[in-house]
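What you see is the complex with one protein chain gone and the rest in place.
Presenting chain A:
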């Protein structure tokens, strides 16, 4: 009933392998600053958790001191950039085979420099067995934590903090892994942990859960009985046998009892009437494969049936499966899924977790860290430092190394501020940020993976160029290239490795990898320059807008927004032009734009709406620095303000490509205010509010936004949401349904995507939506 506490040995002997040499830049990273350890020792795998701080270079922007009244000099940048060191918190999790435990403990001891840590939280069946070894090696006192409490704490943590943690598994369908959308509330749910036995736990809140039942027929039964029947010793070998067997040779099926008549009776002839029923009547020899398969079906069906009965009794339809019987094994996920579908007639879903193997370690860590209250923060999976699902499963990925000797990693970054839903989402539980699921769409996947591969050279070049004074920039950039290239290759074979593969996840992974090698903001200088240039044009643009009649002006403002959006270093077609022709200007961008009617064009409705009463408050998600935000967004904001609409301008918390960051937006707004009385008074009177999104992505996930933003949206009663740019309004949120009016606008700067949407390069999306009454 507990997670496998097998004292028996299977694939893992008890002998400890000391010969392993660990690559310290990949495994057990940041040990120097580690504090708080937790360890979960299962029947064959050990999971180690530690908290550490990571020093990052970050680009900070700061306004010049304007006191000398000398600010309007033409050649001066609008603000200064300084690179500073910032310390962020990170959780590290490492999973390895028990055979390496001693080598790993030695390694940790050698690399653990400061640490005031005195205690290590331990859980799992093996915690007792290795207690002395841990205490001796690490000089830490082992504090044993309850297995199930840890498991559930860990489960709550991943469900809350990792948007695409849970998935359904459907063998043979495409994709086989279907990830669940992030649920605003994860409770209540049923957790079925299939270790040596089965525990069924109902989880009602963060702290309240109840063991509602269990079964003794679990992974230990499969392993133990399987070993007796087949003389096969290891669990993995047994699974392998089972995957090749024919259970119908051993099981008595409905058709064996009914003959051919089952069809006319509407019975499925292949149903198992009696597990091992044929081995009772015949004195024939049975193959190991067939017996293993029969056993697998018997146990999976039984677990599924009991899970359904408990789910029904407690009126729950979300059932998460975990434990070593399930862990990363497509064979058992398949049979469990089948059983759940069969017994619940499709009413209950069998859900699996990407980080299931880490739940105990995460939970033990959280128990130990309770005084730091880690649950008050939001956390984010770091794609650069995490191995991804099934990184070591030979069953699924023949290109990967064999299971043995591999180290699986998970890293979670602590975010500065908690993330919440945008309160304006129509239905948070069905909101999916991403427009195209690349796990689903093989053609699109191929295109985008290639696209990101091809863009890699340019990204490396820009990264190096962004740090001219650094001696090791080229070397780090190469490491970045290798890391990201490897991720892309993994994703070609295992698109499901980090949840649903999307353009957003590819972009975010690239940002994580850049950060990892200390390229926090490769575009900082470009942005600085672009902002400077654009600020100089601001007044001219405003004058020409103000000279227009009302109706003309509205179209010009929208065109300005769109034209500004052409300035995007994230899109390859544009970055090519920008790099080869720096004179490419605002006017030329306007000329590039598609003539109306646009590809998606609800401008007439928008214009009509503007003739009506002003909106109370508009929430605007800005995109790029420079022309986009200064000559596109700010004039638009200014018009809204003049109409009497309050504006919340939301910019990224951290850098991503040339997207304007919150701190940059503060300076830009200040500079514009100095030139423009409308913006000045609006800032002073707090009718124009600048806020951060909580994100450092070129895309936008409206279910993970800074809590402060959500509070503002509620307080000000926002009734219009404007989302601008390809990353935020096309790759993500194109289909997002809101409870208020919304405007999604973008210029398609990728010819493949344009074609897919039925348009051409620089086609315009102008999507104005009013929620149904």
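Criterion: contacts are C-beta pairs under 8 Å (C-beta built on N, C-alpha and C of every residue); 3 or more make two chains touch, one makes a residue touch a chain; residues count from 1.
Here is the rule we go by: contacts and distances are computed from a predicted model.
A chain of the complex is left out here; the name its UniProt entry carries, from "Thioredoxin reductase 2", "RCC1-like G exchanging factor-like protein", "Mini-chromosome maintenance complex-binding protein" or "Pantothenate kinase 2, mitochondrial isoform X2", is "Pantothenate kinase 2, mitochondrial isoform X2". From the options A:88, A:243 or A:305, the residue with contact to the unseen chain in the full assembly is A:305.
Listed residues A:83, A:133, A:257 or A:737: the one in touch with the omitted chain is A:257.
From the set A:217, A:610 or A:737, the residue in touch with the chain omitted from the display is A:217, counting the whole complex. Contact between chain A and the absent chain runs through residues 1-2, 5-10, 43, 125, 146, 148-149, 195-197, 199, 211, 213-221, 223-225, 227-229, 233, 250-252, 254, 256-262, 265, 271-281, 283, 286, 291, 298, 301-302, 305-306, 309-310, 312-313, 343.
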